[in-house]
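Taken from a larger complex, these chains appear in their original positions, while the remainder are omitted.
Chain IDs A, B, C and D follow the sequence of writing; residue 1 opens each chain.
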Amino acid sequence: MKKIIMEIPEITQKLLAAKKAKNVSFADLEKAVGRDEVWIAAVIYRQASASDEEASKLLLALGLDEELAQELGEYPVKGLGPIVPTDPFIYRFYEIMQVYGMPLKAVIQDKFGDGIMSAIDFTLDVEKEEDPKGDRVKLIMSGKFLPYKKW
Amino acid sequence: MKKIIMEIPEITQKLLAAKKAKNVSFADLEKAVGRDEVWIAAVIYRQASASDEEASKLLLALGLDEELAQELGEYPVKGLGPIVPTDPFIYRFYEIMQVYGMPLKAVIQDKFGDGIMSAIDFTLDVEKEEDPKGDRVKLIMSGKFLPYKKW
Amino acid sequence: MKKIIMEIPEITQKLLAAKKAKNVSFADLEKAVGRDEVWIAAVIYRQASASDEEASKLLLALGLDEELAQELGEYPVKGLGPIVPTDPFIYRFYEIMQVYGMPLKAVIQDKFGDGIMSAIDFTLDVEKEEDPKGDRVKLIMSGKFLPYKKW
Amino acid sequence: MKKIIMEIPEITQKLLAAKKAKNVSFADLEKAVGRDEVWIAAVIYRQASASDEEASKLLLALGLDEELAQELGEYPVKGLGPIVPTDPFIYRFYEIMQVYGMPLKAVIQDKFGDGIMSAIDFTLDVEKEEDPKGDRVKLIMSGKFLPYKKW
């Protein structure tokens, strides 16, 4: 019955603390680094690896020592951990997969043939859509279609 | 060690067989029904419920008996079933949740506050992006942001 | 990857089909049987057992043969089945348990001492709260507090 | 075979220790903060985030340093952890979902259509019902009904 607390890498904690202390948004970091804010968040949460230059810009924007750049360049072991996420925000993405997985497979393979949407040659953008009935989150995913190779 | 075959509802099989026999794409159904093709696929896979009018248009486009409309209007028990999907197409969405779940939470809550993106007041569109280096799948999700209520 | 379809007992299917054919709501059944609609739904889904009299009233209201009464009186093996439900409606109750389980334990044991809220000596009512910003579901649970016995 | 001890965040432990030392009930905190005791417990267990003002009132009532307010304002990663809770108090809510999940879906969708009860735009109140046959726990949940969007 343990409430498992987020066990985030130490470097992630350092960067998030600096971000908070400097009151910098991810959108600000996007401008400073010249990369999308989601990708930058992925670097911070150690789900993506940065080049030296990208890491330096990020650390500079957060007022942190450049020494940390090396660690941000390492190729992380990726993934969240729990099989079914309990956090409601993250669970909704699990639910979308459960509910719309088969319909998406049907529609996309109808358009492209037998294959998959890459999650590696892949980008992910977030936009805020203001709406009088309640603002909306707009997520744009773009993944290369990879047809099954025959041999 | 059983290779579990897709156990899709009988009505889904009927509609997919008719779609194939008539050589109709989901994009064609979008025009015929006046609803997005992903939503139509969700109705066919019994992940969404259609009004009588929507169901009639869909059945007409597939050359099927209108009697089936009633069943398409029922509120289905939703979800795919297996906790971690084994199909590579569907798994990639699980992977996106595993890898980008925390970064998305950070970026979106940075913009909107504590809350979630609704998976109910939610739309999902698919576009094909032609690209000389390989066509890309573009997915646009739009979900209402729901802030946590305090009481 | 099987989409597992609701495998409900045959008798449940018969009763639901009759309910649909007669266009009777659960609220109508509440009046006919003299028991709460949630409890009646529990009988229909074979999660609760009815007395002969209750079963007869229910079958009468649905225009079904009284012979089925015996089966509705049996003590069912209860529970839904999957460990984590995939249907979004049902999942939300799982989420409430995940998010508010510990806070509820703290508040209720603060008021009552070491023990539990019974799920057997227990009632569950549903009301519709009309609201211009969107109607609300009101659920009222009442369970006997059972203090741990010492011996 | 490990007896896993509650691994609650350090801040939760601090607040609970102060609550105990000051002999303050959750009902007292409700008065002091001007928010429901369940929501306050959720803040303490880091399942909800407080505004600066709410956090200050809470810390004041517990005689704790205001410095902790910032941490109580963070948007937590929510959820309990174990898939099936072993604590009997919390398990009963899992059991209610298992036994009454389908009947509730049937009754509520009968009244509202295809959709869900929100667990985000949601409140949860606890009352003690005195009863000579044994006091009862009354739980009132109120969640906005969210109809499935079509697109």
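One rule holds in what follows: contacts are C-beta pairs under 8 Å (C-beta built on N, C-alpha and C of every residue); 3 or more make two chains touch, one makes a residue touch a chain.
Keep in mind that this is a model prediction, so the values were computed, not measured.
Here 4 of the identical protein chains are placed; the entire complex in the file holds 10 of them.
Everything below uses one rule, namely that only the chains that are shown with their structure count from here on.
Work out the mean CA point of chain A and of chain B, and you get 22 Å between them. Inter-chain centre distance (chain A to chain C, centres taken as mean C-alpha positions): 40 Å.
Counting partner chains per residue, chain B shows two or more touched chains at residues 45, 77-80, 83, 85, 87, 90, 105, 109, 115-116, 118-122, 124, 146. Those residues of chain A that touch chain B in the shared complex are 16, 25-27, 37-38, 41-42, 44-45, 47, 78-80, 83-85, 87-90, 92-112, 115-119, 121-122, 124, 126, 128-129, 131, 133-146.
By the touch criterion given at the top, residues 3, 84, 86, 88, 91, 95, 98-99, 102 of chain C touch chain A in their complex. Taken in their complex, chain C has these residues touching chain B: 1-6, 84-89.
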